[in-house]
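For this depiction, one protein chain was excluded, whereas all remaining protein chains were kept in their positions.
Going by the order they are written in, the chains are A and B; count residues from 1 in each one.
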Amino acid sequence: MSLAAYVARRLLQMVLVVFGVTILVFFLIHLVPGDPARTMLGVRATPERVKLLHEQWGLNKPLPVQYERFMERLVRGNLGNSLFYSVPAGRLVLDRLPVTLWLIGLGALFSVLIAVPLATIAAAKREGVPDHAIRVVPLVGLGFPSFWIGIMLLLAFALNSGRLFPVGGYGSGFVGHLHSMFLPALTVALGLVPILVRSLRASLLEVFEADYITTARSKGLPERRVLIRHGLRNAIISTISVLAVSIGFLVGGTLIIEQVYALPGIGQLMINSILARDFPVVQAVALVFAVMVVLVYLISDIVHAALDPRVRFD
Amino acid sequence: MNEPILKVRDLHVEFPLARGLVRAVDGASFDVIRGEALGLVGESGSGKTMALRALVGLLPRQANLAGGEILFEGVDLARASTDNLREIRGRQVAMIFQEPLTALNPVMRVGDQIAEGPLVRLGYHRRRARERALELMGHVGIPDPVRRYQAYPHELSGGMQQRVVIAIALSLEPKLILCDEPTTALDVTIQDQILKLLESLRSELHMSVVFVSHDLAVVAQTCQTVAVMYAGQVVETGPIEAVFQEPRHPYTLSLLRSVPDFDVVRETLATIPGSPPDLAAPPAGCRFHPRCPFVQPDCTTGDFPLRPLGGDRATACIHSELAVDDVRREPVIAGG
Partner (left out) sequence: MTAAAEPIVEAAIVEHRRGFRRRWYRTPSFVAGISILGAVTLLGALAPVVMWHDPIQQNLLASLQGPSWSHPLGTDQLGRDVLSRVVYGVRTDLKIAVLAVLIPFCVGTVIGLVSGYFGGWVDSIAGWAVSVVVAFPFYVLIIALVFALGSGTRNIYIAIALVGWVSYTRIVRGEVLVAKRREYILAARAAGLSNLRIIGRHLFPNVITQAIVFSMSDIVLSILAIVTLGYLGLGVQPPTPDWGRMIADGQPFLTTRWELATFPGFAVILTALALSLIADGLADLLRPE
């Protein structure tokens, strides 16, 4: 099948998954025993308010009908109103999204910059001293809680003697953002590097020791050409898959890092809304997170299919 | 004249395992006559693949060449520099592999893979390299080369893939082709086609071939001389009809007897009792002695290198007459 047909098929799958995601998000409220309206309002519950919510959300109607109304509003871009701020939840999310996107983008960049060279050296000099040293990273690194890494970085670079970076916040202007985002992005990256190094090293090894590399060498091709023309192209393909999964992790990791560094992103929004029991906002953020991840997977699948001729033949 | 194009003397290949050093090839010697095919036969683990790869320095990462001479047209490849080896690969000596699918780069069109050699090593420009590739594809029997040029390896059948691998091997017009069980992974009918192709290419292009296989029938079909390997050593060499009709080593005899013959109905399939030795701790003396039907007391100690017997034959067995007597009584190949 052609690339276009593949993309179409994947888009369809994505729609189904997003559909499932909305069901999950919708049911979040209904997991809690008791009257959802009362739970939502918490201490602010008065009989009038409860009744109002019941009407607004159709909570007395059967579940499928509720879900239908939920989806109707969703499709029109209405994610409900924040109970706390009395503004549309969608707008709250949109306001804070840039911060999180900064964190994701810069974090992804840092992880690639750190992990790819490490994995390449380890794979190229397999079983050598650098390889053994680098392999310690996934082993020990996987146990580091990401927020703890953040705190340690703060300790080292933002407090006491080394006041190189601000303790938190977003800063202003491009350079200000970069400065404020540096440590948080580094924290995110360091959390990701152990997994990345392990996976990348394994994929690269598979490529370096493949039979077609031997074939290329048997033609007497210069080593450089063997590694680049034959090795690299295949290596990039495996790398993309690994990177995509990592970005999935990364997106989730931003949630906690925003807490550590007090960044006004959607992660912090979610946590605050949880603590304030602001259901609509929590739903909205969860939905946005899921859609982001699905998009990342979709893009990586398409890029993979474009680069690897074996893929379309599913 | 019939000067050997390749002379291998006392080749040693080893690789370390946790339990000890495995001597995959422990003193192998054989000659390849110019323009002829040498069959290198043996069971799995006999060291034949390692020996083959060692010839051009394409051993797997863990293994290394530990000794011996590899005289290719007078140049010792065992002592050649990496650059010299690379120079010789492809142009003088090419290789064909067992698994064609994994031997081809999955993300590169097959035509480009064939054209790559001439493009990079012979300095052809793109169009000429492409024409050469198409020519080669036709030569190895790939129908509709123009369309197949664009294909990726996984789009081709096993037989086609192997033809591509052969085309790649021929692309730089080498003098010697090393084949590592090129038909083992293919269907029987395709096997036959590929073997015939290799044979016709050899005679047409006057190439020399080393053909590694565990299948005696295949070797009998395609080769003029044979070297039999057991437990990392070459135990017998000679012209193929002579060796198969009257083997001068008990292992060769046992091997021949264990091949099922459609013309002779036997009650049981003959097998060689026991199993091949652990190459990290081989038996003392002749390596085959624990399984040899003619074993003698003096077989259990000492070294047993190949000894020439005249008529281009050589054997490592010091009691080869026992094997000869046995086969005269009960021939393997009826009538020859």
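Simple rule for what comes next: a contact is a pair of C-beta atoms (placed from the backbone, for glycine too) under 8 Å apart; a residue touches a chain by one contact, two chains touch by 3 or more.
On a predicted model such as this, the values are computed, not experimentally measured, just so you know.
Which of B:Leu279, B:Cys292 or B:Leu306 touches the hidden chain is settled by the complete complex: it is B:Leu279. Between the chain not shown and the residues B:Ala24, B:Leu136 or B:Val218, the one that touches is B:Ala24. In the full complex, subunit A makes contact with the omitted chain through residues 13, 16-18, 20-21, 23-24, 28-29, 31-32, 139-140, 142-148, 151-152, 154-155, 159-160, 209-211, 214, 248-249, 251-253, 255-256, 259-260, 270-271, 274-275, 282, 285-286, 289-290, 293-294, 297.
Going forward, only the chains that are shown with their structure count from here on.
With each centre defined as the average position of its C-alpha atoms, the distance from subunit A to subunit B rounds to 53 Å. Contacts from subunit A toward subunit B in the complex involve residues 126, 209-212, 214-223, 225, 229-230, 233-234, 237, 307-310, 313. On subunit B, the positions that touch subunit A within their shared complex are 56, 58, 60-61, 86-91, 94-95, 97, 99, 102-108, 116-117, 120-121, 152, 154, 165, 168-169, 171-172.
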